[in-house]
Structures are given as C-alpha cells and as structure tokens.
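For this view, one protein chain was removed and the others were kept in their places.
== subunit A ==
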C-alpha cells in the first residue's frame, strides 16, 4: 500500500493478512442455494437516515441462515450500502453554464468491507462502479429542470459481497461476480435516495442481477441454468456469465446494462431474468419510498401544528413491508432527544 501522507499509515515493515491453517476434522459444508432460481433474497431498504443530507437511503441484504460451523470466516456475507444525495446545489462560479443537472456519483468501499482490506483512495473498480451508476441514473433523472445545478450521489459500501466462498480453506477466486450484485444494490439505493431528496425522476429505477451457471465441479443442476440474484458464495466457481440491469418498470426501459462472461446461447434469457429480478426489487423500493414520503408528510403536518398541540411526531418509522429488519437497525431509528 502506498503511504498516504494525509492519513495514519501502517507500520513501516508492512503487514499481511492472516493465513489460516486447515483443520482436518472440521470440514465446513459449502452453502448451497436453497431458494428457487427465480426467487430473490430478502431485502431491507429505508430512506431518510442522514438528516443533514438532501436525501439518503440504506440498503441491506441480510446474511442468510448461518450454519454453526464454529469457523471464523463467515459463511455468507451480507451487503450493506449507504447512499446520500446532496443537491441540487448551485455550481461554482467559475463552472461553465450547463442547461442540465450535473450528476456525479461516487462509490467507495469501506476498508473493512471486503475480505482483503481496501485503502482509502478510490481505485479503478470503484471508479468503474461509479461510472456504471452514473449511466443508470442519467437515464432516469429529469436533468433539464435543474439548470446550472449539480447533484452529488455518494455511496458507501459497508459490507460487500464476496466473489466466492472463502471458508473452505481455498482461496477466494477472482472473477468479480460479487461486484455485479453490489452494482445492482447501488442502483436501487441511489434511486431511493434520489426520491428522498426530491429530485425529479421519470420513474423509479431498480437494479437487478442474474447469472448463468453450469454444473461445475460440485455437481448439481445441468448446464446453462439462469438464476436470479446469484449469491457468489453459493455459486462458488459455477458462474459463467452475469448481467446487471437498471430497469424502469412503468416505462419498460433499461437504462444501464452490464454483462460479463460468456453466456453462449442464453444471452436473451439472461437479460430477461435480470429484468425480472429488477421488477421484484422494485416492489420493495416502492414500499420503502412510500414509507419515507409518508413519514415526511407526517412531520410536515406536525410542524404546521401550533406549539400547544400534544401530538407526538413520528419518531420511529415503520419497517418496509414484510421484509425482515437489517442488522444495523438502530442506525436508522430517529429517536427524539
């Protein structure tokens, strides 16, 4: 790691992540996908967690049932994304005139978000994610209503999806499939935050991801099955191709598509499944956004009431629908002083 002169640096000798010895008598079972190929994992989404920002949202896919193996390395990771939107704000004086809203998206993994510790300086994969997210959001924001203005969408990924399954003692292979699920989550979280900020959009955009898997070395289903919402730890070494879409359901438009790998003859099916995943996510997104707006309207009504009124404002907002709460729950509760 380069030494960053504005931050506290590691010791000069350099450190290495711990290497775990294999324990012969405790062979953990690789987690397998227990849900159907067209079923999405439970999602948790809530808006309004950062009061000082124009809009904000918190997105989480909680970890699935953990097997009690007694091992340190987690079986399945969860995905936790925080998004804040600051804008529309006026552009600086020296900036050129722009008739549309200048949207800029920043994505950053927290240093503790992935298996290998990341630094504080944005690297290429984070800039790539930011570019994909900007493409997705540009198609949904009505830019011409905000001339000479800029909007910053800032995402922090507190817990990222792994690329594979690391608990078996084998190395976590690359392939970069975890980042596809992260991008889908980022699109959904950014959409919720934009609505919370009150920026005009043509529709709610939701992110969906699908993958083509083959039987691989673990046996199982036949080649070429397309699954929705692949969790890379469940499909270790089996994914051949994956696709992320940013989809507008009421207009049936795709604003962003990113496909990796070789899908062979299944390209159309892969895209269709990803769009189906996005539609499933949109249901949660709409519910969360509605809750957020209702809470805001409730607070505004309280503000309009006179001081003598005894009506208590909405301190705690209901969870979004039928989905279970995330683990960072008390992060989101706005309790009165």
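Rule of thumb we're sticking to: contacts are C-beta pairs under 8 Å (C-beta built on N, C-alpha and C of every residue); 3 or more make two chains touch, one makes a residue touch a chain; residues count from 1.
What we mean here is this: contacts and distances are computed from a predicted model.
K.L.:
When you check the chain that is not on display against UniProt, which of "Electron transfer flavoprotein subunit beta", "DNA-directed RNA polymerase III subunit RPC3", "Dolichyl-phosphate-mannose--protein mannosyltransferase" or "Ribosomal RNA-processing protein 43" does it turn out to be?
P.N.:
From the choices "Electron transfer flavoprotein subunit beta", "DNA-directed RNA polymerase III subunit RPC3", "Dolichyl-phosphate-mannose--protein mannosyltransferase" or "Ribosomal RNA-processing protein 43", the unshown chain carries the UniProt name "Ribosomal RNA-processing protein 43".
K.L.:
May I ask which residue of A:9, A:32 or A:294 touches the chain that does not appear here?
P.N.:
Checking each option in A:9, A:32 or A:294, the one touching the absent chain turns out to be A:9.
K.L.:
Sort through A:33, A:46 or A:86 and give me the one touching the missing partner chain.
P.N.:
A:86
K.L.:
Hey, which subunit A residues sit against the chain that's not shown?
P.N.:
On the side of subunit A, residues 6-23, 26, 49-53, 56, 63, 70-74, 77-78, 80, 82, 84, 86, 89, 106, 108, 110-115, 117, 120, 152, 154, 156, 158-159, 167, 169, 299, 302-308, 312-315, 327-331, 334-337 touch the unshown chain.
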